[in-house]
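The complex is shown incomplete by one protein chain, all other protein chains being positioned as in the whole.
Then we have chain A:
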Amino acid sequence: MAPTEQQRKASRTKELSGSKKVPNARVQRYLKSTESKLKEDGKNTLLLKGIKASEAMSRVLQELRALQAPRVKLLNKKNQIVPFEDQQSLEFLSTKNDCALFAVASHNKKRPNNLVIGRTFDHQVLDMAELGILRFKSSLRDYGGQVFKKRIGTKPLLMFQGDLWQQYSTIDYPNLQNLLTDFYRGQVVDKILATGIDHMIVFTIAPAQGTVLIHQRTYHIQLKKNPKDLSSKVPVPLLQPCGPDFDFVLRRTMWADSDLAKAARRQPAELRKKKTEKNKNKTTTIFGETMGRLHLEKQNVEKMGGRKNKALRRAEKAAADQESMAVESELDREKEEMGREFQREFGFAEQD
């Protein structure tokens, strides 16, 4: 799907040498925006219909589009896609539309009201989960005219209730939680306007009717002053159900194998959590000077060589001269003594 290493290099050669026709600036800007970034923004969602989609499922997709606008693309035509059998078509569509999340809606007798949500990594399908919708109450239609209308682009508060979300023995619920969070969290931001929070999506999981049911409810939030503590600035929310409400059951899943999952979650070094530095050897005096302490091993000073300079060399030379003179004088004295001995013994000097 994505160009191979060789293809990319060949393409780049053509671009640089001028033989490839470069598109206009607007297209170039768009293509640059689809390249990988250091810090990623929110993911776009692709909403599709499968082989057969009922009107109700179309409404489900419209609802999802309303929730995820403007980062969403709803395709109108039916597609011959069965996500759990062949992902190639899905990967192609998601790559071309630059959407990392997708939802395929279909309806047939065996799997009624089927919604397959999933995400891609590096133009390949990463995770998929098939949800069978048992109940759907649409915010656009079923809640009456005076319901709160979700503003485009607001970030929801999310909540997962139930102890089953932590269980992963039979079905990997934590992964599903991760997928649902990814699907609904919207744009990734550093700062958020505190008063701009207007809705909350709650996912409740509970065992019922022999299976495990998941209930998704959306509430409109209004922040009110805390009645018990009027002085506190922390508000208290007032919740009103505004839809969409889903009751679904998890049918099939396809999770990425651990290697791919790990690779997908790997963040670049710049964004990874930095361990707090332990500066044991740095101190700051009261004057604001930062002092550092170097800890060294024991040094054998005697055996170390030092730098030589003229004075040291002179001193060495002088010392050496002195020594040699002393040695010479010693030798002379010895010789003299030996001469005297000789004379004593033999009566005449040695030299003769």
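Here is the rule we use: a residue touches a chain if its C-beta (ideal position, glycine included) is under 8 Å from a C-beta of that chain, and two chains touch if they have at least 3 such contacts; residues count from 1.
Throughout what follows, contacts and distances are computed from a predicted model.
Its record in UniProt calls the unshown chain "Ribosome biogenesis regulatory protein", which is the match among "Aldehyde dehydrogenase", "Ribosome biogenesis regulatory protein", "SWI/SNF complex subunit SWI3A isoform X2" or "TECT1 protein".
Screening A:38, A:294 or A:311 for touch with the missing chain picks out A:38. Of the candidate positions A:28, A:108 or A:161, contact with the hidden chain is made by A:161.
Touch with the chain omitted from the figure is made, among A:3, A:23, A:153 or A:207, by A:207. Touching residues on chain A toward the chain that is not drawn are 6, 8-10, 12-13, 16-18, 35-38, 40, 43, 56, 59-60, 100, 113, 119-122, 126, 133-138, 141-144, 146-148, 155-163, 165-166, 177-178, 181-182, 185, 189-197, 200, 202, 204-209, 213, 215, 217, 219, 221-230, 232-242, 247, 261, 263-268, 271, 273.
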